[in-house]
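All protein chains but one are shown in place.
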Amino acid sequence: MSLLPPLPVAGPLAVAGLLLALGHALPRRTPDVVALLAALAAGGVCVVMATQAAAHPIVYWFGGWAPRQGFPIGIGFVVGQAGAAFAAFIALLFAATIVFAWGYFDEVHAHFHVLMLLFMAGMIGFCLTHDLFNMFVWFEVQSIAGFALTGYQLRSSALEGALNFTVTNTIGAYLILAGIGLIYARVGVLDFSALQAGVARSPHDVVIDVSFALLSTGFLIKAAQVPFQFWLADAHAVAPSPVSVIFSGAMVALGIFGVTRLFWAVYAPAPEIQAVVRTLFLGMGTASAVVGGLMAISQRHLKRLLAFSTISHIGLLLIGFSLESREGLAGLFVYLAGHGLVKGAMFMVAGVLLAELASIDEIGLRGLGGQVWPAGVAMGLGGLLLAGMPLGLMGAGTDLLDAAAKAAGEEWVPFVVVFAAACTGGAVLRATGRIFLGLGPVAGEEKRAPTEDEQEKADRPLWVMLLPIVALLAIAIIGGGSGAAWASRMAVPFMQPDNQGVLGLAPFAAAPSSAPLHAPGTRLAWLSVALALGIAGFNLSRQLLPVGLPEIVDAMLKPVFAVVQKLHSGLIGDYIAWVAVGLAMFTIAFAWSG
Amino acid sequence: MSPKIRLLVFLAAVVCILPAVGRLALQMPAFGAHPLPYGDAIDAAAPGERHVTNMVSAINFDYRGFDTLGEEFMLLCAVTGTVVLLRGHRGEALEARPGIVRGRAIAPRSEAVALISRLTAPVIVLFGVYVALHAMTTPGGGFQGGVIIATGMLLAFFGDGYPGWRRVSNSKVLDAFEGGGAALYALCGFASMLLGLPFLTNFLPIGTLKDVFSGGLMLVENAGVGLAVTGSFLLLFLEFLEETRTKKPKDGP
Partner (left out) sequence: MNWLPWAVAAWLLGIGLYGVVTSRNYVHLIGCLSVVQAATYVLLLGVGYRWNAVAPIFYDHPPGTPSVDPVVQALVLTDVVIGATVTALLLAMALQLHKNRETLDPQQLRPLRE
């Protein structure tokens, strides 16, 4: 039996415990080195497991409690290629972030690194587990690490953002727990394979439907999808930039991964749940893509801008999931990786601006980016990738998502993708032009957006901060073709888990041979890039346009922006009211389709 | 949204959800009379296989011990987070007089409270150790015992005031307890792996039923959890009590 599955989870946990116990006695940079090595080691183990899992998933029962006559009595890790690959991606992102944050968190001894290692261990455990309650435990571990890291800077806005984040996500966690209780009541076990058998036995069961709604709500709160997305911008804007890298790059994606995993591993046999996913989740993803895009354009605080862009792109992932097809799932995997890498790099650029130029306000930084021009190149490149340029992982993912949408008959989805990419890419390109090229003296809607005076410690050399940015963008660009091929192969066993094999009731069936998908690249990719450049160009050249034109466009768009801005009020009471609205949406969707 | 509109939106959502909740409540399995296969399987297996009589502990520290590892580190996470969040803004002088709030009368130290605290604190701590170590036979466990121990030690604050409390609490020692206890639990798992068994397999001799030395590795795991929980809660108490010192100026760290 493979020895590897517990290592990427238990290893960082043990290292974190030891760091905490010995933290006071260690020399200055030791926690950074130890944390980096732990992240790289965990990533390496996950890569090895991903290759080993090609034939059939690696099954590991903790404590030696293998199933007895097919009844799972202990907790199992079932490491499929998709889970191992996502875990490896997470470890890579953490390694890059630890390099980026070298020496940043000096004053709290090893506490930052302890929290980061726990954050990573929780995420990796979430990806590899095959037990519903174990999934919840790792979900909570990484949630709490995130809560603790958000308020680090102790500014009043940081604490308010952290409070909004913590309260919203904790309610999500309690909803997940309620969902677990409900499905346990009906089926009586906690292992995915046994649960799926139970769901297949009782279709159209209201207890199972409600448990799916609660579990999905909890995960979609983490994934910041409409109507649960309000907390993300608040948390991102105030968290230290290394922490924001992880939030946008991995943590939010974890919510989508959770919903996807739960659906294919447990709930897929229920026809009414399939119907709700096809309709409600498609709608939620579209709404998130649109709202995120609109809000991104109307921000001046760079981290808030990027946070809304994350909401938009994760909305596209949710659309990919809702199509319930192999192309959609493969597109989700590829786009998830690409977006995580690019968005992580963008937050690192924001960190560079905060450290070197002591500001994060796009309008305030106009023209001041000259001394950190490599960051400008990175930001421009990232903006083009976010805008849908047919290059690398994001381009391949977009192609697969478009192909999946066409195959499912939803011809309008590629235009939503274009809209989201154009808005978010345009916002980032506009910011690049303004900060690094000094363009855009006249600001539009973004002038009225919330902002703050901020800075971060500048005690590490620029090249230490630029190195991970370059690395992440390079992987995002180079990985395109092979990434798509791997993802399309990983999607098949993800969608059709071999439950008999996992529970020891039958030997593992040979993995169905599956050729990689070929998604034709569409010309829509260049359309979104052109639109993004157009949006950026329009915003940066208001003073050059014929008099009256910018005013007319602004007047037309003002009501839209105003409504969306007003809803993002920053008040926790509003956010929880929207959570209730989300639950009502699930109720209506089930009533409609059941 | 204004508070009124927000409340209306919330109530409208609740009205939508109510029929579904009603239908759910009527369709749930019969209360008290539906099959519990997982619980019955463990009830049947644990006393014979692990010589323990407390099924909940058997689940927490053996059958689903991996969950408890995560839970353990969740506690570590939250306490580390609290320490990070409450850092700065206060001095370290032992002469500080916390708990002094303007406009509130200062209660004089009561000899009776001090005496009772001094008498009962060691008993409570001992009881906590008992609860922690007898997890395998009677209700209890590392979590419960650790909290009892921590609360017992808080009596030092009630009886002897802030200087008394500071004498018994030292954040470096508590960090070592917390991290060490959690690492001990993780190392139990690794010890199983060194013997070629799956992570967290119970490889120690499992002793006799109804004896405190039963359950094998569960006893060591319990000790680790008890240590970590004691350290965590005492650190929490320490951090929150420190906050009652006089405020420093509002500048950032």
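To keep things simple, chains are lettered A and B as they appear, and every chain counts its residues starting from 1.
We take it that a residue touches a chain if its C-beta (ideal position, glycine included) is under 8 Å from a C-beta of that chain, and two chains touch if they have at least 3 such contacts.
Keep in mind the model is a prediction, meaning the values are calculated, not measured.
Colleague: Report, in label order, the displayed chains that the undisplayed chain touches.
Modeller: A, B
Colleague: Among A:L36, A:I435, A:L517 or A:I576, choose the residue that contacts the chain missing from this document, as touch is defined above.
Modeller: From the options A:L36, A:I435, A:L517 or A:I576, the contact with the absent chain belongs to A:I576.
Colleague: Taking the full complex into account, find the residue in A:A66, A:L159 or A:L527 that is in contact with the omitted chain.
Modeller: Here the residue in touch with the unshown chain is A:L159.
Colleague: Looking at the full complex, which residue from A:P57, A:G122, A:G151 or A:G315 touches the chain that isn't shown here?
Modeller: The one listed residue touching the chain not shown is A:G151.
Colleague: Just checking the interface: what residues of subunit A touch the absent partner chain?
Modeller: 133, 137, 140, 144, 147-148, 151, 154-164, 166-167, 170-171, 173-174, 177-178, 180-182, 184-185, 190, 234, 237-238, 301, 304, 450-452, 569-573, 576-577, 579-580
Colleague: In the whole complex, what residues of subunit B lie against the chain that is missing from view?
Modeller: 3, 6-7, 10, 14, 21, 24-26, 28-33, 36, 38-39, 42-44, 47-48, 53-56, 58-60, 64, 67-68, 71, 74-75, 77-79, 81-82, 85-86, 89, 137-139, 141, 143, 210, 236, 239-240, 243, 247, 250
Following the convention adopted for this analysis, only the chains that are shown with their structure count from here on.
Colleague: Taking each chain's centre as its mean C-alpha position, how far apart are subunit A and subunit B in Å?
Modeller: The answer is 31 Å.
Colleague: Which residues, counting only subunit B, touch subunit A once they are in their complex?
Modeller: Listed in rising order, the residues of subunit B that touch subunit A are 1, 3, 6-7, 9-10, 12-14, 16-17, 19-20, 23-24, 27-29, 34-38, 41-42, 45, 62-67, 69-71, 73-74, 76-78, 80-85, 87-88, 172, 175-176, 178-180, 182-183, 186-187, 189-190, 193, 197-202, 252-253.
Colleague: Which residues of subunit A touch subunit B in their complex?
Modeller: Touch list, subunit A to subunit B: 1, 3, 6, 10, 13-14, 16-24, 60-65, 68, 71, 73-75, 107-108, 111-112, 114-115, 118, 121-122, 125, 133-134, 137-138, 140-141, 144-145, 147-149, 151-155, 182, 185-186, 188-190, 205-207, 210, 567, 569, 571, 573-574, 576-578, 580-581, 583-584, 587-588, 590-591.
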